[in-house]
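One protein chain omitted, others in place.
Per-chain numbering from 1; labels A and B assigned in written order.
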Amino acid sequence: MKLVAKKEKGNEFRQPVLSKSRAAHFWRNVFRNRYLYLLMLPAIVHLVMFEYSAMYGITLAFKDFHAKLGITRSPWIGFKHFEGMFTDPYFRTVLLNTIKISFGRILFEFPMGIIIALCFNEIKSAKLKKTLQTAYTFPHFLSWVIVSGVVLNFLNYNGPVNTIIDALGGERQIFMGNKKLIVPILYITDIWKESGWGSIIYIAAITGINHELYEAADLDGATSFQKIWHVTLPCIRGTILVMLTLRVGSVLNAGFDQIFNMSNSIVQQTIDILDTYIYRITFQQAPDFSYSTAVGLFKSAIGFIMVMIVNRVTQKLEGTGILD
Amino acid sequence: MKKTVVWLLVLVLAFGALLSGCGQSKGNGEETKDSNGRFVISVAMPNADNETWGNDDYYRYITDKIGITIDFKALSGASASEKARITILSGDMADVTYCDFIMDEYLKYGKQGIVKALPEDWEEKYPNLGFSMAMTGMLDELKAAGDNKIYGLVRPMDRYHDFLAEFRQGYSEGKNISDMMSIQKYRHIDKYGFAYRKDWAEQLGIKVDKIMTYDAFMDMARKFKEADLGNVGADNTVAIAVDHTEAPNIFVTAFNSSYKFFHKDENGKYVCGFLEDSTTEGLKAYKEAYTSGLLAKDFYTQKAQNLNGLFCAQRSGIIFPRGEFTAIRKLNTEFEKANPGLKATDCIDVCWIVSPDGKVHGREESNFYGGYYFNPDMSDEKFAKVLELADYVSSEEGGPQIKLGVPDKDFKIENGEYIITREKTEDGNFVDVATLYPSYGFFAYFINPQYKVQIESDPYATTLQNDLLKAKKEYELSLLNRDVVRDCYSAEDYNKFRATYDVNNMFAELVVSDEDIETAWAKKKDEFRATAESIAANMNEALLK
Partner (left out) sequence: MLKKKRISVGNIILTVIMVLWGVVIVYPFYNSILVSFMSQAEYMRKPFAFIVSNPTLTAYEEIFSDSKFLLGYRSTLLILVTKLPLSLVITCAMGYALSRKRFPFSKAINNLTVFTMYFGGGTIPVYLLIKQYGLLDSYASLILLGSFGVYNMILVKNFFYTLPDSLEESAKIDGANDILIFARIYIPLAKPIIATVALFIAVAIWNEWFSAMLYISDPKKWPLQLVLREIIGNATDVVKEGMSEEEMMKKETFALNVQMASVVVTMLPVMLVYPFLQKYFMQGLTVGAVKG
């Protein structure tokens, strides 16, 4: 979830009192703001130490890494790792899985936040609303390590869900070991964990809608549903679009934490995504640092390109990009 | 935007240069000596803890003997091998690092020079270590693959403990251990023993010897399921408590004991066991057992502890515990705790299965587990000390002793026999050496696990084992051809194949799904047939060389 500042500020460089050379003016401006630079220093040091320095390591993707030689002195091998990647049929499976699961999430999980927000808006009792909201947002604050433990217990063959199915005369299901059910289970558990949290942003947006619009609709004799369709949704359209484009931008993130913690040997291939694949080729089977860096770079690069595209789209739609 | 890109490049390059400046790491291999002038050797093991491991009598006894100091380093828990790999590959490894042994990986490390190779004359200098390595049965393959160089130590298992003295004799006479292992008399079958409810079998009038055929076994399972002697309700009974890694060893092995290997057929050519028709038969039996409710519905998620739970809650009458003897002792304790009034010795017994034709069609498992790699920056003198330790724990004297504790304190030797003098627990067993001395976690597993000695200090396990061995003797004649190559074959696609088509998972998947097992399996086979056949062809080619 990304938040976007909408307010533009006309805070340009201060005009020089006397016209001097541009360079002198520039450096004077730098000096004038020295305390601001000081405030930024810790963050910049952090970025340089842990982010930008690490980016140099990306060269590994084009090298044959030898621990003895280190990153810099390992020999260059060009695009060999990428060739290997694209000829590996399993890589294709994983990439497809990632895209499939990710789009499924957009299709099924994304609207849930909006729906919940709309429903909340209809609840009249403030106290109930608050209690429910506490319950709805709570799972967001737990790690997938915890939640997977809770979910595995809940969907156990002898667990509550199966007991209910059994009591209703249905057949007990092996939820976590069923290749057809596992992907829906991923969606549902993610909705269960995150949609309450995801709704907050829309609730905030709905709170900001002008009340006169609803009153006018009431005068026209609109039903609740009509009010949602003709007033609420158009008013939060901008928020929805921004959130959606952001979600599409990170399409290659299909939920590592969830899948890593909920997977088991039977469904592993069905829900193997890029991130879990990268984890495995880095640490488990025949680890090759260069190759896994190459796969990571592929993912990172596609992700970045997607974000740039999305940024353009939001700029077109909303007048301001998400990166501003 | 353009400005930003320029800045970005400048930043990355600047810090890349900075990094390359300190690019050569020093590693842990520098010559560190303690105040007594002994070498300090760092050892990375799962769950190691220097405070306790480096501070018990057992540790002091052994390190004094060799004249070293050990600095234990923890290597996570369940993810120890992942950790080991990353430290080795990033040039950050401890002097001695424990890791899973995978041939492919071993060769890669060796050829890149990121692990230390054993000195040329290691076999002459450390004959006991040479024997230990030979006992893995793959020393010849290792030599051939690495141009006579050995890049680490592989740990032999205890499978030949009955004949250890004879093997040692043979080795000292210059015999080839791999050849010796092929001699029928020394053969070892993989075990699929189980524990069952003796009292239930008696009640149902089932006669059980120490060994029963597959059909008799299935018959007993069905009867147990039907009778529900634990009174848990028909839906809750699970005849056989087993997980998906062990289940194929019951059902599929009964029909094809090579189902998960590339093995030599009668013409001496390699074939893929997955693709054989007998595997399909076994798979059908497996599926049958599952659908008729002999296995737990979610058996593929069962862990050892849950299996014990099923058994102790009287929902199952048969259990395949991992780690037979020790596990059964633990099972007994748990059983008595969960069922006050029942005595484990009256209720539980152990048994082995033989194939439907009454013969044991077992395969020999490869005789190694895990390995040790060494820091390449270590000096030869220091490395000599490490090898000296390895040689000592492999020796005729050191091997058993290392399993028994500190001499004169925990055991003594009278007339060439070991007399155990350790304290006993309430139930009459000796306290585990591992409990007394944390550092046992390293020394006892370093190269030579002489398990038998330890078993002998446990009267209950000894009885179980002796009974089984006696019964087993009659069935030992129908073993398959021994062949080690399948396990240390180093073709890259072979490892990939094993990783992608994990047979235990594949079977569990098929058994659990609603599809007809034969068609589903045929479809699955088509998926990997080409790859499997190319690997087999590869292996045959290597065989010709």
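By definition in this document, a residue touches a chain if its C-beta (ideal position, glycine included) is under 8 Å from a C-beta of that chain, and two chains touch if they have at least 3 such contacts.
Please read all numbers here as calculations on a predicted model, not as lab measurements.
Of the listed positions A:24, A:47 or A:216, the one in contact with the omitted chain in the full complex is A:47.
On the side of chain B, the interface with the absent chain consists of residues 1, 3-4, 7-8, 11, 19, 22, 25, 44, 47, 49, 73-79, 83, 86, 90, 92, 100, 157-158, 232, 236, 245, 303-306, 309-310, 312-313, 315, 322-327, 330, 338-339, 365-366, 368-369, 434, 441, 445, 449, 451, 454, using the contact rule stated above. Listed here are the chain A residues that touch the chain not shown: 2-7, 9, 11-14, 26, 29-30, 32-33, 35-40, 42-44, 46-47, 49-58, 60, 71, 119-120, 122-124, 128, 131-139, 141-143, 145-146, 148-154, 156, 158-160, 163, 192, 196, 200-201, 204-205, 207-209, 221, 223-224, 235-239, 242, 257, 260-265, 278-279, 282, 289, 292-293, 296-297, 300-301, 303-304, 307, 323.
Everything that follows uses one rule, which is that only the chains that are shown with their structure count from here on.
Separating the centre of chain A from that of chain B, both taken as means of CA atoms, is a distance of 41 Å. Listed in rising order, the residues of chain A touching chain B in the complex are 48, 52-53, 55-57, 59, 65-68, 70-73, 90, 156-157, 172, 174, 176-179, 264-266, 268, 282-287, 289. On the side of chain B, the complex with chain A involves touching residues 11-13, 15-16, 18-20, 23-25, 79, 81-82, 85-86, 88-91, 102, 104-105, 112-114, 244, 296-298, 300-301, 376, 492, 495-496, 499-500, 502, 504-505, 508-509, 512-513.
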